[in-house]
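To start, the structure itself, in structure tokens.
Only one protein chain is missing; all other protein chains are in place.
Chain naming follows the written order as A and B, and within any one chain the residues start at number 1.
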Amino acid sequence: MRWPGGLSYGGDYNPEQWPDPVCAEDIALMKRAAVNLVSVGVFAWSRLEPHEGRYEFGWLDRVLDRLAAAGIGVALATPTASPPPWFSLAYPDALPVTATGTRLLHGSRDTYCGAAPAYRSAARRIATALAERYADHPALAMWHVHNEYGTTCHCYHAAGAFRRWLRDRYGTLDALNDAWVTSFWSQHYSSWTQVHPPRATQYLPNPAHVLDFKRFWSDELLAGFVEQRDVLRAATPDVPVTTNFALGDWVPVDHARWARELDLVAIDHYPSGTGAVADEQTALAADTARGWAGGRPWLLMETAANLVYVDGRMRTRPPGQLLRHSLSHVARGSRGAMFFQWRAPRGGAEMYHAAMVPHAGADSRVFREVTDLGSVLRRLPVVDAPVAAAVAVLRDAESAWALAHPGLPAPDLDHSGRVAEVHAALGRLGHTVDVLPVGLCTDAALDRYRAVFVPGVYIASAETASALRSYVDGGGTLVVWYFSGIVDETLRVWPGAYPGAYRDVLGLRVTEVDPLPPGSAVELSTGDSAGAWTEVVELAGAEAVATYPDGGPAITRHRYGDGVAWYVSTRLEPAALTRVLAEALGDDGPQPADGLDLVRRGALLFAINNSTVDRRVDVSGVDVLTGAPVDGALTVPAGAVAVIETGS
Amino acid sequence: MRWPGGLSYGGDYNPEQWPDPVCAEDIALMKRAAVNLVSVGVFAWSRLEPHEGRYEFGWLDRVLDRLAAAGIGVALATPTASPPPWFSLAYPDALPVTATGTRLLHGSRDTYCGAAPAYRSAARRIATALAERYADHPALAMWHVHNEYGTTCHCYHAAGAFRRWLRDRYGTLDALNDAWVTSFWSQHYSSWTQVHPPRATQYLPNPAHVLDFKRFWSDELLAGFVEQRDVLRAATPDVPVTTNFALGDWVPVDHARWARELDLVAIDHYPSGTGAVADEQTALAADTARGWAGGRPWLLMETAANLVYVDGRMRTRPPGQLLRHSLSHVARGSRGAMFFQWRAPRGGAEMYHAAMVPHAGADSRVFREVTDLGSVLRRLPVVDAPVAAAVAVLRDAESAWALAHPGLPAPDLDHSGRVAEVHAALGRLGHTVDVLPVGLCTDAALDRYRAVFVPGVYIASAETASALRSYVDGGGTLVVWYFSGIVDETLRVWPGAYPGAYRDVLGLRVTEVDPLPPGSAVELSTGDSAGAWTEVVELAGAEAVATYPDGGPAITRHRYGDGVAWYVSTRLEPAALTRVLAEALGDDGPQPADGLDLVRRGALLFAINNSTVDRRVDVSGVDVLTGAPVDGALTVPAGAVAVIETGS
Partner (left out) sequence: MRWPGGLSYGGDYNPEQWPDPVCAEDIALMKRAAVNLVSVGVFAWSRLEPHEGRYEFGWLDRVLDRLAAAGIGVALATPTASPPPWFSLAYPDALPVTATGTRLLHGSRDTYCGAAPAYRSAARRIATALAERYADHPALAMWHVHNEYGTTCHCYHAAGAFRRWLRDRYGTLDALNDAWVTSFWSQHYSSWTQVHPPRATQYLPNPAHVLDFKRFWSDELLAGFVEQRDVLRAATPDVPVTTNFALGDWVPVDHARWARELDLVAIDHYPSGTGAVADEQTALAADTARGWAGGRPWLLMETAANLVYVDGRMRTRPPGQLLRHSLSHVARGSRGAMFFQWRAPRGGAEMYHAAMVPHAGADSRVFREVTDLGSVLRRLPVVDAPVAAAVAVLRDAESAWALAHPGLPAPDLDHSGRVAEVHAALGRLGHTVDVLPVGLCTDAALDRYRAVFVPGVYIASAETASALRSYVDGGGTLVVWYFSGIVDETLRVWPGAYPGAYRDVLGLRVTEVDPLPPGSAVELSTGDSAGAWTEVVELAGAEAVATYPDGGPAITRHRYGDGVAWYVSTRLEPAALTRVLAEALGDDGPQPADGLDLVRRGALLFAINNSTVDRRVDVSGVDVLTGAPVDGALTVPAGAVAVIETGS
């Protein structure tokens, strides 16, 4: 069995944690729930290779045989995210070192240095052993390399690899000194050996140094992935290879860049809010994954079946949310819905983590909803049509990382937070949104959109600035928020008034910024309340759409070529933000019903009713879940989902 | 003088901090205050052995002689809680190492590794020297080993001792792997050498690993105590040996287990609240100490005479509180009232710590209250009758430790906090409460109670579950709160719906838990407000006493055998909790007056009026403090205490 590319349903499956009778029950329950794909072997290294070079594959053979017999495919993991305890003793130099010099020890997961030769070699070896043993196994549907790449290290292996990476990037030490502005604070390097990871130091670190260290780790971890991928590809050219992306700005992985090396983009998404926040986070995660995948299908590889993690608490998912969120992902391009994990474990650090089969067992609301979801997914047709999105929001991992530096004008310049606000506002206006990685922001990519939004994309390369300029010139609508386009890729400020990269297209110059403290606000001329940040904006071609109490422009609009470029110099509260975006888009008609999420893929319309009241959708076609014809209108009950084949 | 076992009164006495004239005044003031026991030599190691193996006992001889002459007994301490500075230089391997690898240095107190051979050997040596020199000293009343055991270490000595302890506990590595569920996250050990203390690691640690490390330290420190105790016992078989327990869940000492090795349980208790909170904390500490002592007398070894520590502030005790709290301890079994410390020091880290003789000297309210207290204690008869308690609350140090793990459904599952709430509610109902260590929870121990309460006792062994089942079956009333009986002693979840250990006796199954964020609440069908935690409870024999807004059971009652088992699936606010407990107990009569604490020991009734109004007590007998007869009723003035001999 190779991954058929249909809708996958299942989760992480760890039978090594259970006695045999439980595993027999697992297969029966999977069949009941229509599970067709499970991730096996994640974190199984210490069971597969309990002593260095001595493999124990017997148990895994039995698991895969049993799954194959049941017709369930396997996303077979390489277990390299957690070396076994023996590895720490054999290769202490391959344990990770923190910025303060503490060498971590096994006892959790992910305790290794991704740049250490011993680790990389051991990882290739176990991947090779798995590839050799299971290349022809009928259960093998997909390779799942590693798990949630994202650890860093500050050791001497890391230092050496970092220096090599810097040499590649900058060529000469002079270029590095220039890019990092090492003339500030006497940081000028006169030899490559003086360059180290950003270890604990006396005061603020150099921001370019810190950003390059994150970039380095993204590339170094990627090199480790590629080594494994190549081993697996060589053994099974027809089996797709993926790894599951952990989301979050703290993850030093540039997923957009990684996506090019994967056969299939896969993400782990855990909402951190309840209610509408969780709905919006789900839509944003899915749209982001689709952006990384570049329009190709992608896969939701992990989420929590029965709960969301909110401020350290595991909150129960209300009835129906599992289905709605799963279909929100599928509607936006996911080739299925996978969960961590199949069965809640008896012990361990995450024994209370979400599961499809909770501690209470199959006789539980959770498993009943799991079974229902399986039934729905089985009835959905696979569509390869692209998701229809007319607007795009730019997103940039490097900007998010750079805005975490402590030396900025404000400590809460949170790019991802601003992306979420704009994405949510567009959702309220009824738009399906493409979340476009800045690295894909070419003329060709932009042309297809009615409007492009740039919320706090701090870094702008000359290429990005040029692409956006051309886009507007050619008739596009651009909306730029404060603290976008301030610096180049080396974090050197674009010369002159802010935002150096976009002054011309925006027709203005920002001469001062004044971040506001939390809880304070100013009232704009429009009556809207704004906070967090204000600016002194001087018009140079643009006109003011809203002004601050002192009369200075707050929101501006600039005709540039055949298009229009807006600038928003402050943070609007949600209703005001939605109104401004509607105006920029020319969306002056009635807005869609609150909480009703409509996503179109080719002939399919997904109508996801996240609200607590019934919603009417004007559509004709066939309800693919019930098979009933729909003639002009369909009522989607509160909390329910409908999928309509419109025949178009 | 050997400890007579009467009521002791005094405190820590450190004349080594003062010139001779001050010490002469000390003796005079002690006599004025009726002090009859002082702890001497705690933290005196660097003065007793200023160079390795060179002792200076002269000053201590003079102190003990002077106290003996004044008729004041001495609880002579071994000074092993703080090795001298020379020890750090001589045995750097015996300095403690943190989880991140920092080796601590002297400069405070308690800076040693309790598993280091050099430390253990030095401790035995100084204990032996003291035993030899003072075995026959007339002042010697008691041995006070060490001070507030409770430090840990992560060094290689600790690692070796931890491994030995684990081998003893589990026998085989397979058993350890099974108990710790090391199949999760690739933690499988293939050699004992791979097992280490829980050092800094990449992410969440293994909860069973962490708990066993706490258990190990409790046992390792206990071994150190026993070594000293045996030295002292050999020298003076008739002198009781104790150590003062530091309270608090962060202390890695299982006091219930330690109590078996002590001749006398002694506790240090520092309230952390004011008003009724401090009163309740005092009662709870005393009831807990009595539980550890297993019904035998115990001793309040340290508290603060003139202040309470609240959120980093030293708040003054209001007038009368010193007497009330001291007698609350005595009423509950303490063989006296001892304080840290006698005289406030001129300098040092704790120069503002509480004292019986404050910086202001004897001409102060504090010392006048100290003198009054001495006068009252002198007039109290010693009673050996047990404290009369008809209800018991289970308490479990291991559950408290385990609930501090970061991977739980909520970060505030605080066993001790829940114990305090239930204990306080029972106090409001007029009950004197036994706080029963789970380890003593046998059929025989339970039989004597009308009702037994299990507030968030996370861990349940098969034995505990069986004892509670038998107790209910035999007619007892049991009340179990949420997240009790979830896991076994290895922290593996009891299979099936929660709470696995108690599902049968409670007649229900919990299929989901939903912790609420701080500040949010739900209204139960009874009109009561509940928060912090809610559950999906399915009845399986029990009936609902209160329900959630969605109709699901919140509080249930189950007839089981001849008894009744209640379940409370949420956190009730205090008034509601009190009402529910009254209903469970069948206490439907008038409740006792607010703030009046009545405790009976044999023929003595202690009436402690913590309220601000006079309270009437219906009793006959003799007021032992005034000698006046009491005929049917006694008015205890606001803030006062009466002790009545009832002749029964």
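One rule holds for everything that comes next: contacts are C-beta pairs under 8 Å (C-beta built on N, C-alpha and C of every residue); 3 or more make two chains touch, one makes a residue touch a chain.
Note that the structure is a prediction, hence the values are computed from the model and not measured.
Asks: Looking beyond the chains shown, say which of A:Ser121, A:Ser183 or A:Thr612 touches the absent one.
Replies: Looking across A:Ser121, A:Ser183 or A:Thr612, the contact with the absent chain belongs to A:Ser183.
Asks: Among B:Pro358, B:Gly427, B:Gly456 or B:Gly507, which one touches the chain that has been omitted from the display?
Replies: B:Pro358
Asks: Give the residue, chosen from A:Thr111, A:Asn206 or A:Ser416, that touches the chain omitted from the document.
Replies: In the full complex, the listed residue that touches the missing chain is A:Asn206.
Asks: Of the residues B:Thr151, B:Ser416 or B:Thr578, I need the one that contacts the missing chain.
Replies: Touches the omitted chain: B:Thr151.
Asks: Touching residues of chain B against the unshown chain: what are they?
Replies: Missing-chain contacts on chain B: residues 14, 16-17, 43-47, 50-51, 79, 81-86, 88-89, 96, 98, 100, 102-111, 151, 306, 310-316, 344-353, 358-361, 363-366.
Asks: Tell me where the left-out chain touches chain A, residue by residue.
Replies: Within chain A, the residues that touch the unshown chain are 100-101, 180-191, 193-196, 198-209, 405, 407-411, 487, 490-493, 495-498, 509-517, 536.
As a convention for this text, only the chains that are shown with their structure count from here on.
Asks: Centroid of chain A to centroid of chain B, CA atoms only: how many Å?
Replies: It comes to 48 Å between the two C-alpha centres.
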